[in-house]
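One protein chain omitted, others in place.
Chain lettering (A and B) follows the sequence in which the chains are written, and residue indices restart at 1 in each chain.
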Amino acid sequence: MAGLHHQLTMLWQTGAKRCSFSFFTRFLWSSCSRNNQVTEKRGIFGKKYIPRRAVLYVPGDDERKLKKVPTLNVDCAVLDCEDGVALSKKEEARKTIRHMLDQVEFGRTECVVRMNSVDSGLASDDMKEVFKAGRLPPTIMFPKVESVDHVEWISEELFKHLRTRTLVDKINLIIYIESAKSLLDLRTICQRAVDLSEKGLFILDGVVFGSDDFCADIGATRTLQAKEVLLARQNIVLVAKSLKIQAVDLVYIDYKDLKGLKEQSLEGAQMGFTGKQVIHPSQIPIVQEAFAPSTDKIEWAKELIKEFKEHQMSGMGAFEFRGAMIDKPLLLQAQNIVQLAEVLEL
Amino acid sequence: MAGLHHQLTMLWQTGAKRCSFSFFTRFLWSSCSRNNQVTEKRGIFGKKYIPRRAVLYVPGDDERKLKKVPTLNVDCAVLDCEDGVALSKKEEARKTIRHMLDQVEFGRTECVVRMNSVDSGLASDDMKEVFKAGRLPPTIMFPKVESVDHVEWISEELFKHLRTRTLVDKINLIIYIESAKSLLDLRTICQRAVDLSEKGLFILDGVVFGSDDFCADIGATRTLQAKEVLLARQNIVLVAKSLKIQAVDLVYIDYKDLKGLKEQSLEGAQMGFTGKQVIHPSQIPIVQEAFAPSTDKIEWAKELIKEFKEHQMSGMGAFEFRGAMIDKPLLLQAQNIVQLAEVLEL
Partner (left out) sequence: MAGLHHQLTMLWQTGAKRCSFSFFTRFLWSSCSRNNQVTEKRGIFGKKYIPRRAVLYVPGDDERKLKKVPTLNVDCAVLDCEDGVALSKKEEARKTIRHMLDQVEFGRTECVVRMNSVDSGLASDDMKEVFKAGRLPPTIMFPKVESVDHVEWISEELFKHLRTRTLVDKINLIIYIESAKSLLDLRTICQRAVDLSEKGLFILDGVVFGSDDFCADIGATRTLQAKEVLLARQNIVLVAKSLKIQAVDLVYIDYKDLKGLKEQSLEGAQMGFTGKQVIHPSQIPIVQEAFAPSTDKIEWAKELIKEFKEHQMSGMGAFEFRGAMIDKPLLLQAQNIVQLAEVLEL
């Protein structure tokens, strides 16, 4: 059920697009296609939507923590080969992840593997070992993707390591933006990934903001208000949403400050992010709640739509609701919230 | 007189450019060209400047509201075919707008027609009917312009629908940015419109930020502080001003909160927007005042220029004024404010 907020977001993203080709009103009330999207958990482009409100890192060499994942009720767990694993433990992490993929039932949690970066020289060995698992991870993450060359390398490596495997679905690829250069080239990089996925073994499914490496790269200092990364965050949302893929917001580093976490999570959701990285299990419920609609919002949306239908009957266009003029963009938002609430049984 | 603030803004925009080709000081005190710009209401590029501080939407099918426009003292009224009109009323709206253009004396208010979007399939019919009016609208608006293709379609349709008409002036085109993709492509789209206008029947005159559709597209939620659209707003100002065209800021949706409206209007003016969309007549005076210079500012500007002239005589460059070092950029701002105040008789 958790994925439906994201599905909603995808609907939001594609609303304007659809109304470009048919007409807005036709889309808005086309219950047929709507039901299809929601009940089959497939987005408008035919791809199954995977919720990733909270994205939790688990060191790949820590078997105890990996086995605890199914109890955490987290949308997405990242079995990490990269920053969470010391250099001396890389080989151990790869083997542990491979076995965990086959042995642990992760339930509703998506298990993603984060490889080391292309330039680290470690990623090919990561893939070689992890892809020996009987159950392949549905999604892989690549940190520090800096250029079109990196995306091309990933595409070729996937052919190399998966040539003997039969894939039911393409593997989802999620990339990290962690430097000034990669942010400036983000649209080009993502567009190349989209193009390559046509005949490739993967589909680009999201972008993650690696804020600490990014700040180190530009010489910035992380602050509580995160003003220093506002441009970066909004650019990432902008490019991701222009390609109808997910955008995952920065880590809230002080994991004991749950109040601050909540504020930053809500802010990220308001900005258009579809999820947020977390580094401790205590952050999961707060983040996952922030990326779902509030009771007030649901009530507002239901009543607005009720009144709109009455006004629509009367042939009027814009109308007043709770002291505000309402037109179609607001209606579309309300419609999406109501759809989501119905499926979440809120 | 209301248009002069905008004229001022155009002067601001072009100040740096002009000083690129001649020399700053020559421009600054060239009273000849200055007087010409102000008294003839023509901008530096020979195009008449049209003030659009408040841009008010009026549903095209609502004859009562349309007839009320001349009493509102608004810079710009949008006779709307798009979001303010129910699908069942589109034909009625077109015909009503056509007759209103010929029958109503709108006085100092510019009457603009907003067509339906290119992708709606309704825009060609909109233009066909509206352009039957004896008095053509000086300006048309197109919502949801997403690509260079859209601009080319508009250009061709104008030739088609206006081939039997004699135009005294080219028609002003104002486009809406309402999605992630269109924001990313904004400069390319606008540049194509500028190029096409060379031999076309239109001139690109402004960009409007359609914040609700934009937020729906990126999955963002509108908040009071509007932090979620800060990048979008600043990008729109940046691209518009790089092409010396107008930039119209987002709607303040809660039309009963006039205090909030005032704050957001002042913020928009400070950011470089030349006007703001309004959805209720009560918003007009607040917005129009926010986009005009304050008494304090005028007094500051007059005194600064007086002191500068005295220092200039003495051959000194930078000088101190009220505890601040003053150089030419500040002088240019002051000069523009004084010119505006003189014409507004403030």
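Criterion: a contact is a pair of C-beta atoms (placed from the backbone, for glycine too) under 8 Å apart; a residue touches a chain by one contact, two chains touch by 3 or more.
Small disclaimer: the values here were computed from a predicted structure and weren't measured.
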Selected from A:Glu110, A:Asp126 or A:Glu178 as touching the chain missing from the view: A:Glu178
Chain B, residues in touch with the chain not shown (by the definition above): 9, 12-13, 15-17, 19-21, 23-25, 187, 230-231, 234-235, 237-239, 241-242, 267, 269-272, 274, 312, 315-318, 323-325, 327-330, 332-333
Chain not shown, touching residues in chain A: 57, 59, 61, 83-89, 117, 119-122, 144, 146, 178-181, 183-184, 210, 212-213, 215-221, 223, 227-228, 230-232, 253-256, 279-280
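We take it that only the chains that are shown with their structure count from here on.
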Intercentroid distance (Cα basis), chain B paired with chain A, Å: 37
